[in-house]
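Heads up, one of the protein chains got dropped from this complex, but the rest are sitting where they should.
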Amino acid sequence: MKLLSFFQPNNIDEAKVLLSKYENSKLLAGGTDLLLDFKKDMNVPQYLIDLSKILELKSIVENESDITIGSMVTFTQVKGNKLIKDNFNSIILCAKSMGSPQIRNVATIGGNIINGAVAADIVPCVISLDGILVFESIDTLREVRCEDYFRNNSIEKIKGNEILTKIIIPKRPWLSGYYKLGKRNSLAIARANTALSLSIEENIIKDLRVCLGAVGKFPFRVNELESRAVGKIVEWLFDDEALNILENTVYESIKERKTMPFKRNAIKGVFKNALLSAVESGGNK
Amino acid sequence: MQAVGVNYTRPDVYGKISGKAVYPDDIEFEGMLYAGVKRSTIAYGKVLSINIDEIKQLPGVEYVIDYTMIPGAISHGVIFKDIPILVKDIVKRIGDCLILIVTNDKESLKNALKQVKVEYEEYEGVFTVDDALKEDAPIIGDGSNILYDIKIKAGNIDEGFKEALHITENLYCSQMTEHAFLQPEAAVACYDDDGTLKVYVATQYPHYDREEVARCLNVSEDKVKIINTTIGGAFGAREDINPQCHAAIATYISKKPVKVLYTREESIISHSKRHPMKMHYKTGVTKDGKLCALKARIYGDTGAYASWGMNVLRKAAVHATGPYVIPNVDIQALAVYTNNPYSGAMRGFGATQVPLASESQMDILAEKLNMHPLKFRYINSFEVGSNTATGQKLVSSVGIKKCIEKIAEIAEIKL
Amino acid sequence: MIEVTLKINGKMYTRKINPMLRLIDFIRDEIKLKGTKEGCGEGECGACTVIMNGKTVNSCLVLAASANGAEITTIEGLSNGDHLHPIQEAFIEVGAVQCGYCIPGMILSTKALLDENLDATEAQIKEGISGNLCRCTGYTKIVEGVKIAQKKIINSQEGD
Partner (left out) sequence: MKKRGVGFASIFYGTGYGNGFPDESRATAEIKEDGSIIIYVGVSDVGSGGLSIMWQIAIETLGVNKEFVKIKHNNTSMMHDSGTAAASRQTYNTGNAVLDACSKLKKNMMLASEEVTNLKVLYKQMVTKRIETRVEGYFKATTKEVNLETGQGNPYWPYTFGAQMVTVEVDDETGKVDILDIVSVNDAGKIVNPVLAAGQAIGGCAMGIGYAIMEEVFVNKGEIKNRNFSNYIIPTSKDVPNIKSYFVEDIEGTGPYGAKGLGEPVMIPTAPAIINAIYDAVGVRIYDLPATCDKVLLAIKNNA
């Protein structure tokens, strides 16, 4: 396919109109993945709609019960944002470890989610924080929990005329943490990553979300661990009982893969590091 | 001394710091054409047909060149001339060059290369050293799959092991690696005012490039000029010929300036690699902590072409002992052909692989002896007058003990 | 073809381009500024780093069309005539340059870092250049160079 036209709409409505008008179109939301496809002559659309000029998509806003992140917010923006820092430690840690400075300056949260690569960095964070994705088209608006988006991907997947406009993350006084295991310390693709958030009162776990990445087609939550943990002391999460749940979960998820023997073991260390990062952030939530 | 031992500012730094340094891809000429090669996608087989006539009709295509159009030699090589500039019939590795396409812009070249269709008769290849050494293995090399076989023998190996208090025997494997210099290969060829054919290229050895370019054009060396541009790293990968002959042939035929530029992907596919090696090591040490015997068998996968394979395995064998006196040795090193990417020069050249084995063995034995590993190295290391495994007497400048002493001083270790 | 205007090193350039043209191709092939290098074409090596609206980007991962209206600084925009930028001076002083292919990108990453945080710690410096691969130097002398550049810039500001 050959690219015929390139658009840079100034607002969401313009973008929606373009998207509905041109069937064979694609959204450019940073492009650090899309341009790799172009290089291989893959996924080249006839019409390319660049969202980078739409200011509405580039803000991080605090509401009464949530913080809403525009889909075109870059990783660099996230990394330096006070609202995020004060509320979502996991997202900060994730943003810091994603790609490189140059990639973070261009790559967007929305792009990272929609691209949905196995090792997409931000997805486990958003899932573990009960984040909601907002999709808009010229005549529709729908909200999907990020977790459901990936669990029921064949149904929930973004439609050709939709734009992911924002990510809504509920505010709550929980701790959150993130750890990525890569083959090197910058520009690393996750071998395995874990994001988690938890609510603790007097060292008792009241609630927990654990999301694992790069150990399955999409990131997913470990419900068994989450439900078993409620009512237990935090230290229980470091015990074999908890860790074995993770090991079995990963085993079940990727038992056919060559990397399974490593990842089923590594996930325990990855989880512990994520947990430690959450606990250590305790001072400022 | 006035200049030696002094930190002069390197004269080439000003161009590099300001973006003015000229690497080959920075060179452009009026009316310059672009050339590139279609590479084989199979590892071993015979080329039956290529849709050359179709390619010639594509937009922007000026010339499609196959081996018959090369005026001189159709292959090159640092020792044996076994690497095809353009394949005649047999391909031996993925990445062998089949045809050279010359176009008037970059896009047309990219498009034309994509349209090339090759029909092969595919042969069963060999992809491991073990398979290549089997009796019924297909022969990839020149009459044999063993490119090189060197033995180093000193003292009496059996007696040596008898003296040992501790013996350790292990198998070590090193991987294939890539030079990963930052500047992908590129070359620009053109005719100079004096009628010589000039090739701008970043190379480790301009006079060798001149020889190969002259050979393939069938002209005398004084009709060829190599201009060595600023070089964006090399580490051994710019020793064999890569874009030089292709650019030169395209200019020879078109009479116009021609640029050949590799992507990173083509760079990685095309040039040599560090030999992966399998190293069986058996090392013995006496109760006094003196190394007394080493038996080593080293197998290097040299891939489809010879390149520097002999020299690399020789270097591995000569350095197999590490910098230590070992009176009884039995070392054998082989370079073995396969249909893998060809191995050649990379920083350290065989002597980088064997220390994985020799230095691991040193630590294993030091632990058995309950001796500090640095001390164990120190008491065994060469000094002036020592003999190496090849019987070479080290007559001067043997600084290994001084190096170890410096480490010991920094780490506060008693030797 | 679409028309774009970019401000590169303070100068406006308007060109009609193929919308698929990458920013690096615009800089190297259209404007003929050859100091920006291509090392991998996929945003991994950072050799093509330029500063776009104050932030570093891999110019191989940005479409020139997307950069329409942007302000770009390339290595050619760093020195003022023969007068080198303090980062360039510092890199020369410590011997941070070997083959030189990563250096334009490395210097621009350093500039963006120090423009934002002149007091960057060693860890922040390493982070700041972590998207620029160098195969020759092992980075140690580059990090040293950045530290010297910090001092030079601070001194020159105090002198103002």
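We call the chains A, B and C, going by the order they appear; numbering starts again at 1 in every chain.
Assume a residue touches a chain if its C-beta (ideal position, glycine included) is under 8 Å from a C-beta of that chain, and two chains touch if they have at least 3 such contacts.
Since this is a predicted model, take the numbers as computed values, not measurements.
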Contact list for the unshown chain, restricted to visible chains: A, B, C
Selected from B:232, B:257, B:284 or B:300 as touching the chain missing from the view: B:232
Residue among B:51, B:286 or B:381 that touches the chain left out of view: B:381
Which residue of B:57, B:218 or B:392 touches the chain not shown here: B:392
Hidden partner chain, touching residue among A:80, A:231, A:261 or A:282: A:261
Absent chain, residues of chain C that touch it: 39-42, 44-45, 94-95, 98-100, 122, 126-127, 129-143
Chain B residues that touch the omitted chain in the full complex: 1-8, 10-12, 43-44, 93-95, 125, 127, 149-154, 170-178, 180, 196, 203-210, 222, 224-229, 231-236, 238-239, 264-265, 268-269, 273, 311, 314-315, 317-319, 322-323, 331, 338-341, 345, 347-349, 351-352, 355-356, 358-360, 362-364, 373-374, 377, 381-382, 389-392, 394, 396-400, 402-407, 410-411
For chain A, residues in touch with the removed chain: 100, 181, 183-187, 189, 191, 259, 261-262, 265-266, 268-270, 272-273
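Keep this in mind: only the chains that are shown with their structure count from here on.
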Chain centre separation in whole Å, for chain C relative to chain B (CA means): 32
Between chain A and chain C, centroid-to-centroid distance (C-alpha), Å: 30
Between chain B and chain A, distance of the C-alpha-averaged centres to the nearest whole Å: 43
Contacts with two or more other chains, residues of chain C listed in rising order: 41-42, 133
Chain C to chain B touching residues, read off their complex: 32-42, 45, 47, 74-76, 78-79, 84, 88, 91-92, 95, 97-104, 107, 133-136
Chain C contact footprint on chain B (complex, rising order): 7, 9-10, 12-23, 25-26, 28, 179-184, 230-235, 263-264
Of all residues in chain A, those that touch chain C in their complex: 3, 5-6, 8, 28, 31-32, 35-36, 38-39, 44, 48, 50, 52, 76, 99-103, 105-106, 185-187
